[in-house]
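Remarks on the structure that follows.
What you see is the complex with one protein chain gone and the rest in place.
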Amino acid sequence: MAMPVTHYLRTSKMPHIWCAGCGHGIVLGAVLRAIDSLGLDKDQVCVVSGIGCASRAPGYLDFNTLHTTHGRAIAFATGIKMAKPELKVIVLTGDGDAAAIGGNHLIHAARRNIGITTVCFNNSIYGMTSGQYSPMTPTGSLASTAPYGNIEEPFDLCDLVYAAGASYVARGTAYHALLLSKLIAKAIATEGFSFVEAITQCPTYYGRRNNMRSAVDMLKWQKEHAVPVAAAAKMSAEELVGKFRIGELGTRTRPEYTGRYAAVIEAAQKEEAEEDA
Amino acid sequence: MRKEVRLSGSGGQGLILAGIILAEAAIHDGHEVVQTQSYGPEARGGASRAEVIIADEAIDYPKVGTPDVVLVMSQEACNKYARRVKRGGVVVVDETNVKTVPDVEGARVVRLPITDIARHEAGRQVTANMVALGALVGITGLATPEAAERAVRERVPKGTEDLNLKAFRLGMKRAREALGAT
Partner (left out) sequence: MLSKAGTRLMQGNEACAEGAIAAGLRFFAGYPITPSTEIAEELALLLPKVGGKFIQMEDEIASISAIIGASLAGAKSMTATSGPGFSLKQEGIGFASYTEVPCVIVNVQRVGPSTGVPTAPAQGDVMQARWGTHGDHPVIVLCPSSVAETFTLIIEAFNISERWRIPVIFLMDEVVAHMREKVVVPDVSRIRLAERPRPQVAPDQYLPYAAGEDLVPPMADFGSGYRYHVTGLTHDQTGFPTTKAPEVDALARRLDAKMKRAAPHVTFVDELLVDDAEVAVFAYGVTARAAAKAVRDARAQGLKAGLIKAKTLWPFPSEHVRRVAERARAIVVPEMNMGQLVLEVERASAGRANVVGLSRVDAEPITPDEILAKLREV
């Protein structure tokens, strides 16, 4: 039977730090419903984050929780997963944390295919430091450090992570919260490295500067610009300009890293036993 | 007792391995040892150097100053190191690779065709380091032959023990003959 999300929250730590209208609560709710749908034991879940608005989430969660340094959550998580492969290790991160300062760790975790699930709360902006552009800020958008409009192109983070070798890659939005929850559940159930980009809104620092004054405006934008993968497959490149695909964007089966390392241990111990004999 | 040994030549001649084996032999003999070597990209192909200190007591300063025994396996190493030897010391020269030996005052110079012995008598040029090690043991008594042979056997790749021991013994024998002749 499904538990209410409060079962997984440290309600005594509320109220949270997120602004009114912020989409992070919706994304976090999707994460918790996903965990609940899988029936995971709270003691066996470890949630790790870096620095930024999204990275404050673990403080509110009743699991083993670790709030680390900027960009390094996946590296910390790698150590945890290596030491205790039986734990479900979930990284909650933002677009600046994951794609800028932590980009190297993200692609290498995908390359190793280590059994960690990363959920990237992508709000296209550095919210914690009040609105600087990130590697996920759309070209032309305004930010406090792009007062004349952002001249950089954003990553397609899902394509990047899948190209790097992840087992599972998907994208959802705060607007499509139920879909998002299902995608996250499938990600957590994946043996290898899994990645879900959750597009979410920051009305305070992104929307206000970019003609979307309210959270509702931004959620509408998500609704209007998201194209389910099945539909996108039937659309031309021109039709897809300015849109983004949501749903499962890549799945593959590859050996998981800690499983491979278990085989290394077995081989090394066999060799040692033979040497002793 | 504190004896300092410098093994010098080119990268690929196996001098560092020879230094390690000499040090291990000295441990078997109950001595204290320190083995050091030159590091860096130049160690692969360019000049190469290994040093060993063998002593009865704990070794304070671990670096070789002016060595008691110098092995030179290349002309470059000979030019650089042959004269930097203690009075009363020994310079062992691989005359296969070294054509010109400078005047060395106050130390004995022993010339042996080390690489040729490895190539023609031991059967493999790569064993030149073991021929050299045998020569050093034969000339200087830095380690007992028993300890040195044990160290060779324990350190060389499995399956090459006999080849390396043969080279070591050839080096020791030829060195003693050379000593007898001088």
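List of remarks:
To keep things simple, chains are lettered A and B as they appear, and every chain counts its residues starting from 1.
To be clear about the criterion, contacts are C-beta pairs under 8 Å (C-beta built on N, C-alpha and C of every residue); 3 or more make two chains touch, one makes a residue touch a chain.
A quick note: this is a predicted structure, and the numbers were derived from the prediction, not measured.
Residue in contact with the omitted chain (choice from A:Cys46, A:Leu160 or A:Leu249): A:Cys46. Taking the complete complex into account, residues 10, 13, 42-44, 46, 48, 58-59, 62-69, 72, 75-84, 86-87, 104-105, 108, 261, 264-265, 267-269, 271-272, 275 of chain A touch the chain not shown.
Not every partner is drawn; the one left out touches chain B at residues 20, 23-24, 27, 32-37, 39-40, 59-63, 65.
FYI, only the chains that are shown with their structure count from here on.
Centre-to-centre, using mean CA coordinates, chain A is 60 Å away from chain B.
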